[in-house]
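As you look at this complex, bear in mind that one protein chain is not there, while each of the others sits in place.
Labels run A and B following the written order; every chain starts at residue 1.
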Amino acid sequence: MNESDVNTQAPLDGKEISEERRAFLRSCALAASTLLFVGQGEAAEAPYNPREHNYAMGVDVDRCIGCGRCVEACKAENDVPREPFYFRTWVERYMVNVRGETVVDSPQGGIAGFPTAASEKGMLRTFFVPKLCNQCANPPCVQVCPVGATFSTEDGVVLVDSDYCIGCRYCIQACPYGARYLDPRTHTADKCTFCYHRVVKSLLPACVEVCPTGARVFGDLRQRSSPLARFTRLTKIQALKPHLNTEPKVYYANLDGEVR
Amino acid sequence: MPQQLTRLLIVFVALIGGLVAARHYLLPRTLGEKGHYRAAVLDAIAARPVRYAGREACAVCHADVAEIHGKARHQTVSCEVCHGPAAAHTEAPTEHKLPAPRERGYCPLCHGYDPSRPTGFPQIDPVAHNPLKPCISCHNPHQPEPPHVPEECRACHGQIARMKAVSPHVLLPCTRCHNTPVQHKITPRAALPDKPRTREFCGGCHAQGASGPKEVPRIHVHTHGGRYLCWQCHYPHQPELQE
Partner (left out) sequence: MGPLEEVLRQVVGFVYPNEVELHWGLLIVVYPYVTGLVAGAFILASLVRVFNVRELHPTYRLSLLTALAYLIVAPLPLLTHLGHPERSFEIFITPNLNSAMAMFGFVYAWYLMVVLLLEIWFDYRKDLVLWSQHERRLRRWLHRALTLGATDLSPRALHFDQSAGRFITIIGIPSAFLLHGYVGFIFGSVKANPWWSSVLMPIVFLFSAIVSGIALLLVLYLLGTLLRSKPVDMICMDKLAMFLFYALVLDFSLELLDFIHRLYEAEESIHILSELVSGRLFLSLVVLQALLGTLLPLLLLGLLSPALRSRGLVTLPDELRRLLYVGSAVLIQIGIFSTRWNVVIGGQLFSKSLRGLTVYKMQLLGPEGLFVASLLLLLPLLLLLVLIAVLPPWPEAEEHPAAA
């Protein structure tokens, strides 16, 4: 830079802008624009803040076809033991006949579908109901854990700390929905986690991902626009066993009164 | 202080002191940060391996298939429903190839007829429907629209059709009562058939003065059943419903 360049700048208040000041101003402008540019990129990768979320799920009973893909995907995603005594999610079939008698079954939790179709003869209503942990807002399982190994997170998911659980099985007794089991390999309690390891990465739980008819709807109650918001707005919602006041966060649409 | 008490006090103080020290040593560091649990476990749980990649991940490389699939009947069916967990495949595509079910036994898992499935969900009889041929010989899984639209309603509404077939209404075609737009066979939920709305409609056959065979039961259209409309008592697909 030489003298002639400096002199072509319009002076402020009749004074000449010094070389150092100009260089400083230039570097400020550069820094500001860089921050603006880079800042955009960093904001997109802000750390996950659980307080901004409150996860819940909707289930439309009228859409479930009992294919059992959800049960299979859950076991694959979460390393659940394959024997038919340990389920994080399962599908039940209800068959109500014209005399009002109800028969319910869930062969192997529905993991291979329902191989024997129901009989049409004398059948009044028959349908499938997917079940899973209701991630209650007032969870009886958390209330009874003696050591604090199961807990509610700030984003509305009930989890189990399998390194802290002593395996007393009180939580399994306290769950009214049969959602919990004891993992025979770790001897600790286990249950559906809403695929927590997926949702914190903005993925969907495995069961929701693979449901072919969209019977399962996953969402964030803190989000005003979402498929779950639409679901809870447009359908009549029921929860399982409301009289127990566990405040379940799995909302069933078109739930039949025979479902327990 | 009595001698007993001093001795006991020594024992108790030693015991409690030991317990307090043990607690200090054993208490997990992150307990109490967010609640009565070890906050450190949240990271451990969040770090579990992901096995299903999600359909958005498939679209990145298989955009052409995703485009067709996204407009077709199976658009609600995720890629991984049929192709299995794909996270490993997204990491190393050539080492972890995904299976594609081609055998006939696979599709009936969803589409085999089952009365417990919702009415109108496309179902077939796996034994009778084009026997021995693989499903994919007529249906492209990514665009499974049947090679020609179903001729009859019974293709999707089998239960209703079977019930009507053993009822007095057996000779009535479905379209006699339900105006069905052609579009219904292509995008069913977007173009629904209608249903009769008036007593006079049923009265077309069942009113006292209606033309037709005398075996058809006749009633006073305006007074029969009082305040109720015909279908509030009589199920039209099986009007005299027996077990």
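Convention: a contact is a pair of C-beta atoms (placed from the backbone, for glycine too) under 8 Å apart; a residue touches a chain by one contact, two chains touch by 3 or more.
Every value quoted in this text rests on a predicted model; they were computed, and no experiment measured them.
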{"item": "Among A:59, A:118, A:159 or A:182, the residue in touch with the chain that has been omitted", "value": "A:182"}
{"item": "Selected residue (touches chain absent from view) among A:87, A:127, A:196 or A:252", "value": "A:87"}
{"item": "Options A:119, A:173 or A:223, residue touching the unrepresented chain", "value": "A:173"}
{"item": "Absent-chain interface as seen on chain B, which is shown", "value": "2-4, 6-8, 10-12, 15, 19, 22-23, 26-28, 31, 36"}
{"item": "Interface with the undisplayed chain - residues on chain A", "value": "83-87, 90, 92, 102-106, 108-109, 131, 140, 142-149, 164-170, 172-182, 186-188, 244, 260"}
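Please note the rule applied: only the chains that are shown with their structure count from here on.
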{"item": "In the complex, chain B residues that touch chain A", "value": "28, 31, 34-38, 41-42, 44-52, 54-55, 74, 76-78, 80-81, 84-85, 109-110, 112-118, 121, 159, 162-163, 243"}
{"item": "Touching residues (chain side chain A, partner chain B) in the complex", "value": "50, 62-69, 73, 76-78, 93-95, 98, 112-114, 117-123, 126-128, 148-154, 159, 161, 163-164, 193, 196-198, 200-201, 203-204, 206, 209-210, 212-214"}
